[in-house]
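Missing here: one protein chain of the complex. Every other protein chain is in place.
Entry: subunit A
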Amino acid sequence: MWKQPYFVIGFSIIAFFLAGSFVYEWIWGNVPRQIYYIMEGGRAVEGAPISPNWQFPLGSDEFGYDLVGKLMLGAKYTILAALAVGALRMLIAVPLGYILGTYLDKHRKWISSLADSMHYIPLTLFAAFVLTPVLWMPQEGFTNTIWERIGIQVVIMALLTVPIVAILIANEAALLRDKEFILAAKTLGAGRLRIIRKHLYPQMREKIAVLYGQQVMETFIVFAHLGLLKLFLGGTKVSYDPMFGDPPMSISYEWAGLFGSTFRYLQSAPWLPLAPVLFIGLTIFAVSMMMEGYLRSKNPKVKKLRKAKVEEPAVEWNREQLRNNMVRIKEQEMIKAEK
């Protein structure tokens, strides 16, 4: 796995964001540097938001905060939350799927059509609908801490598509269950639990890993969508002041919030919403690179195909031997017949 360039590149992108995020906070604290205007020859040439230049690679936001700093600080929230959502979802859905596929196989049909109804509800819409009571700050302020809210959000988002993933695994397990090696194990007296543990799980390990990667990618997209709806990771700070109300704000610097709260600047300061989405895209890209690298390390199909075309000398030699032996046997038979 670690020899696959795809896997290594993907892994290092994600590791860079995560490590960078913690290191940044450790060195510069959790407030990015702020600058109100750029001086050139004694005159202010540009006020906040500053467009990208050499000193500030991604420019600054409308309050003069450095965007790179904000993105780095926010990386850990977004990435860790997405990884956690995927992991939790798989942790619930995999055992559930196996139970559905083995113990409850009679009910699999109708449960799967119930889960199928989820396919008609747009995921973002469903997430927004369900998460609004959790994330939108009520008038009297939040009653729980930011970590509690992040925890609740992760759990709910993980649960949202558990039915679909579980059914996917159950169907896959049901397909495998009719295979000969499982029937053989059953005849030898293996219980259902043992079949799941020793036969179904190892057979599906790669599929589960790929499914995990897909769930993480999907979660990033949903985070970004929720950001557009002003539902940010860990809650949205809403100002209820009728006169000087601030626009809804994200509490941390997580990427969905950085995107969602600056979307209205798309035409005037395009780097503000574009940079977070680019970072999200880059992370999704890194995850898909890791998946591809992992798959290639498990079944190097591409290489095998090329090798198959070249006749292997060993095979050739074996064939030759077989042919010679056959000829010899035939000769002996003929000799016997003559006698």
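In the analysis below, contacts are C-beta pairs under 8 Å (C-beta built on N, C-alpha and C of every residue); 3 or more make two chains touch, one makes a residue touch a chain; residues count from 1.
Simple rule for what comes next: contacts and distances are computed from a predicted model.
Of "ABC transporter permease subunit", "Polysulphide reductase NrfD", "Pyridoxal 5'-phosphate synthase subunit PdxT" or "1,2-phenylacetyl-CoA epoxidase subunit B", only "ABC transporter permease subunit" is the UniProt protein name of the chain excluded from the display. Shown as candidates are A:Thr132, A:Asn299, A:Asn318 or A:Gln332; the residue that touches the absent chain is A:Thr132. Seen from subunit A, the chain kept out of the figure touches residues 110, 113-126, 128-134, 144, 152, 156, 217, 220-222, 224-225, 228-229, 259, 263, 266-267, 270, 273-274, 277-278, 280-281, 284-285, 287-289, 292, 302.
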